[in-house]
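Apart from one protein chain that is not included, each protein chain of the complex appears where it belongs.
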Amino acid sequence: MSDTAVHSQEPQLLEVSIGPQHPSTHGVFRMNVVLDGETIVKLKPVMGYLHRNHEQLAENMSYLASMPYTDRLDYICSMTNNFAYAMAVEKLAGIDVPERAQYIRVLMAELTRLINHTLLVGFLLNDLGAFFTPTLYAFREREKILDFFEATAGSRMMCNYFRFGGVKADLPAGGMEQVKEIVKNYSRFLDEFERLLTSNEILRSRCQNVGILSKELAVNASITGPILRASGVNYDIRKVDKYSIYDRFEFKVPLGKVGDVYDRYYVRILEMRESIKILQQLLKQMPEKGEILSAKGAAAAKSPRMWKPPAGDAYGRIESPKGELGFYLVSDGSPKPYRYHVRPPSFINITILEDMCLGQKVADAIVILGSVDIVLGEVDR
Amino acid sequence: MAIDEGLNNELQKRGIFVTTLNDLYNWGRRSSIWPLQFGLACCAIEMIATACAKYDIARFGAELFRPSPRQADLMIVAGTVTKKMAPMVVRLYNQMPEPKYVISMGACAISGGPFRDGYNVLKGIDRYIPVDVHIPGCPPRPEALLDGLIKLQKKIDSQKIDQMDGYREEKSCEYPVPQYGKKGLEPRHNPDFFTPRLDWPEKNTKDNLRMPNYKPAPAPARAAGSPLPGQAATGGPSEQGVAPAQLAAQPPASEQGQ
Amino acid sequence: METSESIFVVIKKAILGFFHGFLPDWTVVIISILISVTAIVIFGPVTMMFLTWLERKVVGRIQNRYGPNRAGIFGLLQPIADGVKMLTKEDIVPRAADKVTHFLAPVIVVIPALLVFSVLPFGRGMAAVNLNVGLLFFLAVSTMSTIAIFMGSWGSRNKFSLLGGMRAVAQMVSYEIPMVMSVVPVILVTGSLSMVSIVEAQLGGKWFVLTPWGFFGAIVFFLCGVAEVNRTPFDLPEGESEIIAGFHTEYSGMKFALFYMAEFMSAFAIAGLTATLFFGGWDGPLLPSWLWFLVKSYAMIFIMIWFRGTLPRFRIDQLMGFAWKLLLPFALLNIFVAALWQMLPAPKNLIVSGIAEAVILVIVFFASRKDSPKKRTYVFAD
Amino acid sequence: MFGFGVLKGMSVTLWNFILSYVYPKKGITTVQYPEQKKEVEERFRNFPFLVYEGAPDNMRCVACDICSKECPPKCIYIIPEKDAQGRVQKKPATFDIDYAICMNCGICEEVCPFDAIFMDHEYELAEYERLSSLLYHKEDLLKPVEHFAKIRPTDYGRIEATRAAKGVKGRAQPVAGAPPKPAETQQSPPATS
Partner (left out) sequence: MNVEEIKNDLLKHVPGLELTVEGESFIVPKEKLLEAARFLKENEKYRMDYLSCVTGVDYLAQAARLGQPGQAAVGGQSELASGYLESVNHLYSMEKKHGPIVLKVRVPRSDPRMPSLVPLYRGAEYQEREAYDLLGIIYEGHPDLRRILMWDEFEGHPLRKDYVEEDQDIR
């Protein structure tokens, strides 16, 4: 069934293209669905509508110049994209990161995880039909965190805040109070969100036993992130690789049992509570003063287009809110990377979208796509 | 038959509200613009943030994001329009009923923005559909989108019913949908109303910027077998592109248009 | 106080009296019909406009933001702006569409929405037509909108609207039966189908909702009414997030406005009917009768809008299961409790029917336990 | 399938509805844009602007073209001035930034060794026409140092401190040989309170 032509094969099968412009495909993602009545017989995703040739551009720019481009990969969590790219280049060039910068990095990563999971729950309820109310509550909380990002990094969504070997600038004057305020109120907001949603019978009946993903298929299809943990596989790169300073915080990894849409929704709520625990411990352990850019980092940032990392290749990966986000860099000693490849979690997590949707209704396919949490900037790069 | 301001104010003081039919139509269209639920990339998230509690586009009567193009009258092109997506955008524009407006939000929709040097990115949506308001920024703040909406409302206020394209019979509002070609879209832009800017000097074109093997339009065919510009760089740090001094000597393609 | 009570009735009599002087009798009858008809034709669209404004303001306030407040004070001119804009929109008929059905659908969907107003008792003596089978007329006419919605979805030759149309037919047919079943106790108790007599049976504060069978009957009726009108959580026919805009995907301009108007007018009609059947129509202590009717209907409307601001949407098979497996049996059992309540003398009937109602609730609760969703537990690994 | 969960959910929305009337400060978070404008954070970066001290002619930019090369989307175009004998001057004749392409990343501000280009807070720049009105020329970009001091006091304080420490007077030529360490990326002392 080719992508462009949409025609029906057997008489009673209805071939519908839930096309690039659709209220709940989270961007320009298309699914060619063959329906028998309301149940799905075949589902082929079509991508590439937002392929912005990120890798070709990065191979023709200096290393630092493609840092602002990583903000636009997964445009909901720009800080974690920067984090992954900075770690990959630091592994390639062997740059160390000072103490306070590590704490600032983990602070930003966990705040971004809160934003991503809250927005996901909001958009999932949007797909279920709740008329924007959970989404607006999610955006109301997101605005508070964005104010803090704007105060430190300079832009609400496109932070461009990480540098190789640290961060661009220290927290602003009132920064710490702002973070304390956010962390204090966030668990109260989560309780309100859970009261609104978790015990809602309609949400439960719409999400339970829908789009079940078995453990073996999840591991075989290289699924990562909350979806994998909702199926019961205990694999969280913060615990496996213990990158940056995540080994200094003790937090749990919530696992689901059944692996359906409801588990994916609730595992993300529990992960948000774990992130709040990490943030509370971080606020206590964070050193007051300290340098935020190591000596080698400052040398790299002095004139980016002249800075040449040693030749070789490196693969850096982190636990982004959507799964394992990795950067594979090959450097031939010139200021431009020879090969720059992004391993996006959303792109690989939709490999088994068809397996989850077969036999379900059209409405379920939309909800399953919502629970897989894809962002098209990252899928199509 | 415009009403002169003085008379109008005088009458309003006495509580008599006089308006032309044209103003009533414009007021109606201005204060209830229903945007199409159509987001492409990062600017779409900022568009949703504008529709949310803190910036509240509902105050302007524009919060009903209509999923179907038939009921929408404003298309906010928010995000990068790639060549694979351009035909869909033009087809959506054709499906919208006539008094329709387009806001191209963000650098990508205006000019391809940071991604414009790619093989799959359209250098701005106004190559295929007429755009009313351009909002620069990457992504523009929600207030900038509201400011753009206010400017669009001013533009609607100044419109005259009989001169508007939508209501004239002879002007067909069907814009040709580009086809997928071997390397890009055919036609590359809609010649009726878009002429690519050529006054931007040659220096900043893709040739000497980054793409090692970009073949500039008028350049003579490269001698076969000669090393590709990008490939000479494995040796010393000969920085990609032409050193400024060498360029300063060569006169720019055309005097920087004032 | 008396004059404000029946102000509209007095106005109508004055007009008739004025014409009575120099016109023959039969013209006066026609004029009185015309007056009632113009009253309804003005009242219908005006409530629709007010409801669109009310919905956007209330949903805005639920979401911590102001609703439209720039088109006139508090945004009151917003519906007028929407109307003017819809009038000036181009009217697109898709090339592949079936022209006749595409054109007729919006017209046919508005007719039942307006017809239904003729039977509603707006106040003491203010029911346009005091049919003795008013309730039957209301339920029969309101099913006509199903045909119109299916015509609209079939006529516009669009896959998504076809899906929407199929869903609309399935949903409305299967919610018609529990709706009628939940009305039967009211008829059983009042003994007549006429709306005015139903309200008179509840005068003096003896509203049916205060009786055990009435309270649960009102819930079932209201839920079926919301499903009849395709509003959240039953808005599958125009489920935006799944099938673009459901049956009115291909409608633009004034035709879409007619669909929009029909939806809101029938929403007000259902709210009015719930107020009439269970909340005692125009019965109320201080305020004039017609004001009481409006207050109660707008309370019901507020609940509908509150639903829209909170609840997600059912899936098509759960929708059917909810109607057939939960609402219908409950409505049937409710008739028995009403019969019990009706037979026994005053003090005992409340206790007996209360117990019967509790027993029914327990039975239905355990019957539907099997497919109701379970609580989930989660493991915390490190 | 009894609606207790649904009722709990509806109580949350009702509480928000009442809160928005009873206690608007917490219930309503809307900033009514054209009338009330939320003042922008100090480090917010929208579009770059050029800085001059005193007269617009006395601008800090010396047309060294570093920012044009470093700019990721390549939206800066500089032609240095030439005097009578054709020798290149330390001043740009034309300095264009195409606001339709700029991605607000702030890298030009970081790498400029002469503190000549900074990111502005101005965001109401919507235009009706694109090709000419969004291409900002030197005249449209030039803004006085006082403007920079007004919108970003702490950064201005820090940069003035480093400039004074290096003894850089307004138009002083950079010390021959070692270009002065760029202000932004040097070891910035922790933000002064």
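Letters A, B, C and D name the chains as they come in the text, with residue numbers starting at 1 for each one.
FYI, contacts are C-beta pairs under 8 Å (C-beta built on N, C-alpha and C of every residue); 3 or more make two chains touch, one makes a residue touch a chain.
The structure displayed is predicted, hence computed values, not measured ones.
K.L.:
Taking the entire complex into account, which one of A:Phe249, A:Trp307 or A:Tyr328 touches the absent chain?
P.N.:
In the complete complex, the chain left out is touched by residue A:Tyr328.
K.L.:
From the listed residues A:Val16, A:Ile40, A:Ile182 or A:Ile223, report the one that touches the chain absent from this view.
P.N.:
From the options A:Val16, A:Ile40, A:Ile182 or A:Ile223, the contact with the absent chain belongs to A:Ile223.
K.L.:
Which one touches the absent chain: A:Lys180, A:Lys257 or A:Arg339?
P.N.:
With A:Lys180, A:Lys257 or A:Arg339 as choices, the missing chain is touched by A:Arg339.
K.L.:
Can you tell me which of A:Gly175, A:Gly290 or A:Gly312 touches the chain that was removed from the display?
P.N.:
The one listed residue touching the chain not shown is A:Gly312.
K.L.:
Decide which residue listed in B:Thr50, B:Ser104 or B:Asn120 touches the omitted chain of the complex.
P.N.:
Going through B:Thr50, B:Ser104 or B:Asn120 one by one, B:Asn120 is the residue touching the chain not shown.
K.L.:
Name, in rising order, the residues on chain A that touch the hidden chain in the full complex.
P.N.:
So the residues of chain A touching the missing chain come out as 2-4, 47-48, 51, 53, 55-56, 59, 217, 219-224, 233, 235, 240, 310-313, 315, 317, 324, 326, 328, 330-333, 338-339, 341, 343, 347-348, 350-352, 380-381.
K.L.:
In the whole complex, what residues of chain B lie against the chain that is missing from view?
P.N.:
Chain B touches the missing chain through residues 83-84, 111, 119-120, 123-124, 180-184, 188-189, 196-198, 200, 205-206, 211, 213-217, 228, 230-231, 234.
In this section, only the chains that are shown with their structure count from here on.
K.L.:
Distance-wise, how many Å sit between the C-alpha centres of chain C and chain D, to the nearest whole number?
P.N.:
56
K.L.:
Taking each chain's centre as its mean C-alpha position, how far apart are chain B and chain D in Å?
P.N.:
23
K.L.:
When you check chain D against every other chain, which residues touch at least two of them?
P.N.:
Touching at least two other chains: 1-2, 6, 9, 12-13, 28-30, 32, 69, 72, 103-104.
K.L.:
Going through chain A residue by residue, note those that touch at least 2 other chains and give them in order.
P.N.:
Residue numbers touching two or more other chains: 22-23, 61, 68-69, 132-133, 136, 140, 143, 158, 196, 200-202, 204-205, 305.
K.L.:
Considering only the defined contacts, which chain D positions touch chain A in the complex?
P.N.:
Going through chain D, the ones touching chain A are 1-6, 8-9, 11-13, 29, 40-45, 66, 69-72, 103-107, 110-111, 119, 154, 181-182, 185-188, 190-191, 193.
K.L.:
Report the residues of chain C in contact with chain B in the complex, numbered from low to high.
P.N.:
56, 60, 63-71, 75, 77-78, 80-85, 87-92, 240, 244-245, 248-253, 256
K.L.:
Can you check the complex and tell me which residues of chain B touch chain C?
P.N.:
Checking each residue of chain B against chain C gives 24-25, 27-32, 37, 52-54, 56, 58-61, 63-64, 66-68, 70-71, 73, 95, 97-99, 161, 166.
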